[in-house]
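Every protein chain except one is present and positioned as in the full complex.
Letters A, B, C, D and E mark the chains in the order given here, with residues in each chain numbered from 1 onward.
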Amino acid sequence: MMPDLGKYATSVLSAYGASIAILVVLIWASLARSARVRKSLEAFEAKRKGNG
Amino acid sequence: MIALLLRDLKIAVRAGGGFGLGLAFFLIVVVLVPFSVGPQSSLLASIAPGILWLGALLACLLSLDRIFALDFEDGSLDLLATSPLPLEGIVSVKAAAHWLTSALPLVIAAPFLALMLNLPAAGYFWIVLSLLLGTPALSVIGTFGAALTVGLKRGGLLLSILVLPLYVPTLIFGAELARRGVNGMDTQTPLLMLAGITFATIALLPFASAAVIRINLR
Amino acid sequence: MIALLLRDLKIAVRAGGGFGLGLAFFLIVVVLVPFSVGPQSSLLASIAPGILWLGALLACLLSLDRIFALDFEDGSLDLLATSPLPLEGIVSVKAAAHWLTSALPLVIAAPFLALMLNLPAAGYFWIVLSLLLGTPALSVIGTFGAALTVGLKRGGLLLSILVLPLYVPTLIFGAELARRGVNGMDTQTPLLMLAGITFATIALLPFASAAVIRINLR
Amino acid sequence: MVLKVKDLAVSRGGLTVLEGLNFTLSPGQALVLRGPNGSGKTTLLRTLAGLQPPAAGDIVGDPETIAYAAHADGLKPTLSVRENLAFWAQVFGTSDLSPAIDAFNLGTLLDRAAGALSAGQKRRLGLARLKVTGRQVWMLDEPTVSLDTSSVEQFAHTIRDHLKNQGSALLATHIDLGFEATVLDVSPYKAKLRDLPVLEEGLL
Amino acid sequence: MVLKVKDLAVSRGGLTVLEGLNFTLSPGQALVLRGPNGSGKTTLLRTLAGLQPPAAGDIVGDPETIAYAAHADGLKPTLSVRENLAFWAQVFGTSDLSPAIDAFNLGTLLDRAAGALSAGQKRRLGLARLKVTGRQVWMLDEPTVSLDTSSVEQFAHTIRDHLKNQGSALLATHIDLGFEATVLDVSPYKAKLRDLPVLEEGLL
Partner (left out) sequence: MSERRSLWEYANPRKFMGLSGTILPWITIAGGVLLVVGLIWGFFFTPDDYRQGSTVKIIYLHVPSALMAINAWFMMLVASLIWLIRRHHVSALAARAAAPVGVAMTIIALVTGAIWGQPMWGTWWVWDPRLTSFLILFLFYLGYVALWAAVENDDTAADLTSVTCIVGSVFAVLSRYAVNFWNQGLHQGASLSLDPEENVADIFYYPLLVTIAAFVLIFVALVLLRTRTEIRARQLRAYMARERMQ
């Protein structure tokens, strides 16, 4: 399954690893913030409706 | 006292300042070095420990004026000085807050920048160790300098000039420690000297800083 | 306009600031380099042009926040903006005042510091020429950065971060010009590039600076 | 008429503070803005002085006729009182300092550094600046802060003089200044909170 | 008696400004300092608060009982009103903010950043700080600057309350505050220019 990467295995694997890790962090951070902001906005609008 | 520390940390985080900016400055200085001395990598590696120390020192230096100036300008310092907190405690807390917000991030970032300067990986440990040991002295000495210049509008440059000579011993032994460590030489002497400087300044300088603040508030 | 220039020069002289302090900072940085990279004189001479440029650049940088911040804090900038002077003129005068008080002294002092770094005497001309040609760009770019951060309390570090990347091209060609000159190599390309950068920034950036000031005063 | 305001709305920090303002200022007229703290007087003055754009409505008038005096006096602490005044005179292209000096009794302080003045003395210098601008419309934000009674009297006298010479003045203040002026209470113009500044409501 | 001043002389910028001051401040008493601009009120207050040493004479009193409010309010623009107050409460070892908030009507502003307040709102926050210090002697330098009439009324009310609880207050002001107080005019104590501050005359 795994292709033979020869003597450059560490280079290639670390490049893939680092890139995917950065992408994952970016996506996770975007989603987390999206959820957080969305929740607080909903809470805020709900509270306002409740108040009248 | 804790309240003061927390407030200062909060302000630093809130201003988006503290952490990020000092770091970015450090990064930029280290990046500029190759531009200015030229990019031969052997030359770079040989001056790397020195450059990292110099960059960290300058990044610390630039954030010094925040220590007291804002509090002085908006009158907080007058009010703190007439509060129940001892002035020696106040300056120590200020130094601690400076170290946490400005110096610690530099220590953590140093290995990554060392990479850009082609420093061999074995040297990272020594870079971090020497910075970790030396930067508290930079914060404490800097606090003294900030206290000296607190009355002056835009005393930034004067502050640098007063503080830099005081930084020289720390820089010499810190960079020496890093250099020797990187080259695998004996590190005991600079290590002891650096630790000595740090502990001595932490123990003694807050009294001087407090006295100087008192004078400046008159 | 002239009145503004004279006032700024007067304030700089009166504060004991302008001339002396930037210079002293330059001096100290150049003195610290041997401490941090170690004192082998061949190594020093080879990095001397770069270090001189870096030191001059940092000294310029540190004095940038004075350009507008004081006028902003005490309300002068509001009053100047509502005065008959065009804002583009005001920012240009500010840049000129900064160059005269902060950069010019560095250019004059550079040969003396070059001596400390074991630079061969033949190189002095090139050091001075490259600084003379490059520092106006540093002042103009710095004025732009100062205008960007004028509303922010202690925007000093942010200022550095915004300005330093813009300084890179000037630094590269300035240091390159000095290095080539010192080593007797062909200097035409960096000379033209440096002059080009300086004139382009002088011609264009004041408009950006004025726009940014207007935004910040809102 | 030197200044005419039509349906003006002003905003601060992204929120409309006052709206629906309509008034005119004629030569020889003084208009005093009143209103509780935070009602938007400073914001209105800054907008009229051209330092920030109006949120809505029109301001008809030549900004080149306005001299604005903010809360901060724009003094350089290291320059002397005379140098501070002379600088502003040059900027505004006038040259005679003596009326300004006499009006605010600065004669004895002329060679003092502005940084070594007391709060009230600084304020007097800041007000003297107005006289050297030679401009017709004065916009003053709480001009009498820190002034003692005799200085307030001097100030009122100066304003009366200015009005007599077809000048006009727009002042924000909480205390009585001792001269006749039209009063404009800004509180009725407080912006309704009906719309959000940028976005629509219930957007989610 | 919480503060007693004997033959006090105070100096500013190396020159004696006031001299021969004698007065006492008792619990429940308010003392208002009056005097024209530049007469030395600020200098006197700073000296009494312990920020600068007296040029001559004695101050009998415990600096630990004094809460000083200068012209500048010591507010952090990026912290909210509540955070600003809470900080000072912690520094002075008290914990209940609500009396201070109520006294100066800050309830609606609590979550606002202090930097986004109007001049008068800032001042109110600065004054509210006094209440959280829990100290007995308040020293106030022109406390009502920028306040509108209803806020001045609130302030006077707070002071009266404070006096009723055996507190005392020392105020420098140019305008009437609307409560009963002993008035001390500092002008008669203006320092004669007879001696040089440091060196003896004819020293050459």
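Just so it is clear, a residue touches a chain if its C-beta (ideal position, glycine included) is under 8 Å from a C-beta of that chain, and two chains touch if they have at least 3 such contacts.
Keep in mind the model is a prediction, meaning the values are calculated, not measured.
From the set C:Met116, C:Ala195 or C:Ala211, the residue in touch with the chain omitted from the display is C:Ala211, counting the whole complex.
With the whole complex as reference, residues 144, 148-149, 151-152, 155, 158, 161-162, 164-166, 168-169, 172, 208, 211-212, 215-216, 218 of chain C touch the missing chain. Counting over the whole complex, chain A has residues 1, 3-9, 11-12, 14-16, 18-19, 22-23, 25-27, 29-31, 33-34, 37-38, 40-41, 44-45, 48 touching the chain that is not drawn.
Against the chain not shown here, chain B presents residues 15-17, 20-21, 24, 27-28, 31, 34-35, 39, 41, 115-116, 118.
Everything below uses one rule, namely that only the chains that are shown with their structure count from here on.
Each chain gets a centre from the mean of its Cα atoms; the one farthest from the centre of chain C is E. Across the assembly, the mean Cα position most removed from that of chain D is the one of A. Taking each chain's centre as the mean of its C-alpha atoms, chain A lies 41 Å from chain C.
Chain A and chain E have Cα centroids separated by 54 Å. If you average the Cα atoms of chain B and of chain D, the two centres end up 45 Å apart. Contact of a single residue of chain C with at least two other chains is seen at positions 15, 153.
Counting partner chains per residue, chain A shows two or more touched chains at no residue at all.
Chain B meets chain C in the complex at residues 15, 17, 21-22, 24-25, 28-29, 31-33, 35-38, 43, 46-47, 49-51, 53-54, 57-58, 62-63, 65-66, 69-70, 153-154, 156-158, 160-161, 164-165, 167-168, 171-172, 175, 179.
Within the complex formed with chain D, the chain E residues making contact are 13, 35-39, 42, 71, 116-121, 123-124, 142, 145-151, 174-175.
Residues of chain D touching chain C in their complex: 49-53, 63-64, 66-79, 83, 87-88, 90-93, 129.
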